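Here's the structure, in structure tokens; my notes come after.
Yeah, one chain of the complex is gone here, protein chain that is, but the others are all in their spots.
After this line comes chain A, so read on.
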Amino acid sequence: MTAPALANAALDETAVALPSQEPARVARDSRPLRLITCGSVDDGKSTLIGRLLWDTKAVKEDQAASLQRDSKGKQNDLGLPDFALLLDGLQAEREQGITIDVAYRYFSTDKRSFIVADTPGHEQYTRNMATGASTADLAVLLVDARVGLLEQTRRHATIATLMGIKQFVLAVNKIDLTNYDRSRFEQISHEFKELALSLGVRQVTAIPVSALKGENVVYDGRASMPWYEGPTLIEVLELATTRSAQTVGFRLPVQRVSRPGESFRGYQGTVAGGSVKPGDSVVILPSGMVANVTKIVTFDLVRNAAVAGDAITLVLDRQVDVSRGDMIAAIDSQPMTGLAFDAQLVALQAEGIQPGKRYWLKSGSRRQRVQVQPISQLDLKSGKWNHADELPMNAIGKVHLAFDEQAIFDAYEQNRTTGAFILIDPDTNNTVAGGMITAKRAAIGGIHTEDSRVILSLPADLADQLMATEIFAGRREDAEVRRLTAARAIEIIDTIDE
């Protein structure tokens, strides 16, 4: 099916909702699409991925032979091998017939390559589902056509939404076991549409699927379901978009300072948002010092510009104090800094999240101590946020974060790197939560976030002249000078005049 034809098909009633202005003619995105499959136990997730691998010819002959061998006695009445065995590679998984841990699989079609995170359905392994969702562009939610939506469907859809996934595919699986019942499919699609809308998800495509028989996965299922005219799963995946570039300005969390010799000092990290080029003015946080970019160094060449995702080394025009954990950011679009933030998080370990406990928080390359105060927990049945003093394992909660020293964040909605964090239990070193910054708060428990330093924003040469005068010589500690280019200083002065 061609791209425009698919767009038309998606307008069909089987597509629950569509993005408002998704152009069908955009140049194909050659980056791999990361997707996650989720759903309840026995919805057939592993079978679906196995089928995707099988039908896209990602299973080689020797692997197929092992599969046939391992499937002995487990073949279904179609005589097909147990595709789930391609996925559940651990001995314990095979013994119990379940998926314990997230597994990553790779396959491709002529049009695109895919990384799929196959995640467990059991509630006790929700942390692995959250792990897979954190990096995914799209979520495939499986529902057993005979059973319909379950609490686990709501849990997974909610976590996927929290993690910022905006594209959902509802795969109504085992449709063959309902005699390809169209009204059953439409009823489930409708129910899911209600759920998706309540979560604020607009882009959902519902597909009736038999993973076992391979209908509407890679090959269409018209022979059995002439009433379905929408896309197959692979067609939706081929046209899905990868994570969009984020709207906030340049961000570089500093991973390492590179000092191979006296003459070179570079700041190494991966651009987490926006872009940068030589000549740009940047601010170093949390110190607030200002500098200009002189060079962007990579192994192959000195570059003219770097964009989000690029792993680079940045050279600045002056000696400033920058260390691992600092952030270099666009001067006119800075992240939030403060001692208190609000966040949402998913509790990932048995001990849950305890009120007032001091955890380690790691965001980007910055690690600092934080006190976590639960506020509320999401009730997955009602969709309501109820007051909570602590958060048990698998809970989705809202919390306050209180820091001892300046924290640096963007809202997760605006930047999925600088807005995300993990919590580490200092007693066990285990990762106990994944979190997303929602907003800054002014104060918590009497801790005030604003300090009282004087900040001077001046053209660089003027700033240096001023600091050299006697008046400022003894007061450098009190004043923080943000050195700007002359043009930027004039811009600021102009806004003050208004």
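Points worth noting:
We adopt the following convention: a residue touches a chain if its C-beta (ideal position, glycine included) is under 8 Å from a C-beta of that chain, and two chains touch if they have at least 3 such contacts; residues count from 1.
Throughout what follows, contacts and distances are computed from a predicted model.
A single chain of the complex does not appear, and UniProt lists its protein name as "Sulfate adenylyltransferase subunit 2", one of "Sulfate adenylyltransferase subunit 2", "Nitrite reductase large subunit NirB", "CRISPR-associated endoribonuclease Cas2" or "Pyruvate dehydrogenase E1 component subunit alpha".
Contact with the chain that does not appear here is found for just one residue of A:Thr135, A:Thr241, A:Gln406 or A:Thr438, A:Thr135.
Checked against the full complex, the candidates A:Pro226, A:Gly279 or A:Gly309 give a single residue touching the omitted chain, namely A:Gly309.
In the complete complex, the hidden chain is touched by one of A:Lys111, A:Arg184 or A:Lys295, namely A:Lys295. Among A:Ser224, A:Thr241 or A:Gln255, only A:Gln255 touches the chain that is left out of the view. Annotation for chain A: contacts to the undisplayed chain at residues 29-32, 60-63, 70, 86-92, 94, 100-106, 113, 115, 127-128, 130-131, 134-135, 255-256, 258-261, 263-264, 266, 268-270, 295, 297-302, 309-311, 313, 324, 348, 360, 362-365, 416-417, 420-422, 424, 429-431, 434.
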